[in-house]
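Below: one structure in structure tokens.
Then we have chain A:
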Amino acid sequence: MNLGSYVALSAALFLIGVFGALTRRNIIGILMAIELMFNAANINLAAFNRYLHPGGIIGQTLALFIISIAAAEVVVGLSLVLAIYRNTDTVYVEDYNLLKG
Partner candidate 1 sequence: MLEQIVFYSLAALITASALMVVTARNTVHSALFLGLCLAGVGGIFALLGADFLFAGQIMVYVGGIAVLIMFVVMLLGRASDLHLRQMNKQWAAALLVCAASLAGFWKIVRMAGGALATAPVKPTTGPLGLIMMGDYALPFELVSLVLTGALLGAIFFSRSEKSQ
Partner candidate 2 sequence: MNMLSLVTFIPLAGALLVLALPKERVKAIQATALASAGASLALSIALIPLFNRGSADMQFVERLSWIPSMDIHYVLGVDGLSFPLLLLTTFISFIALIGSLGIKERVKEYFFWFLVLEVGMLGVFEALDLVLFYVFWELCLVPMYFLIGIWGGPRKEFAAIKFFLYTLAGSVFMLLAILAVYFNTAPHTFDMIALMKAHSAWSLKFQILVFLGFYLAFAIKIPAFPFHTWLPLAHVEAPTAVSVILAAVLLKMGLYGLLRVCYEMLPLGFHWFLPFLIAIAVINIVYGALCAMAQTDMKKMVAYSSVNHMGYCLLGVAGVSAIGFSGAVLQMINHGIITGSLFLLVGVIYDRAHTRDISAFGGLAARVPIYAGLMFLACFASLGLPGLAGFVSEFMCFLGGFAQWKIYTAISVLGVLATAAFFLRMMEKVFLGPLNNKWAGLSDMSARELCSIVPLTVLTIAFGVWPKLALAFINTTAVQMAGLFK
């Protein structure tokens, strides 16, 4: 198995995530898409660590950090969603258009 495949997989995942973030109407959907992007980064890190820099484990460490931070982000995001849902009764971002101009 060569590195290119992993990188290609990661790129695909990343772009799918980007596409989802740009197109999902639901905030949670966007959040999920962003998680995909984080995972793409993690695949990269693990793959590079294995193939290019097998001497250390910095790649994996980084991935670990990213996982935990993504978790924190999801927590904050979901609580925000809850708060705003309570106020506005919607999870569709188009409806958030008080602020413009």
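On how the list was made: all candidates are chains of the complex that A comes from, given by their letters.
We adopt the following convention: a contact is a pair of C-beta atoms (placed from the backbone, for glycine too) under 8 Å apart; a residue touches a chain by one contact, two chains touch by 3 or more; residues count from 1.
What you see is a predicted model, and the numbers here were worked out from it, not measured in a lab.
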| item | value |
| --- | --- |
| Direct contact with chain A in this complex, candidates 1 or 2 | 1 |
| Residue ranges of chain A in contact with candidate 1 within the complex | 1-9, 11-20, 22-26, 28-29, 31-33, 35-36, 39, 42-43, 46-47, 49-52, 54-55, 57-58, 60-61, 63-65, 67-76, 78-83, 85, 91-92, 94 |
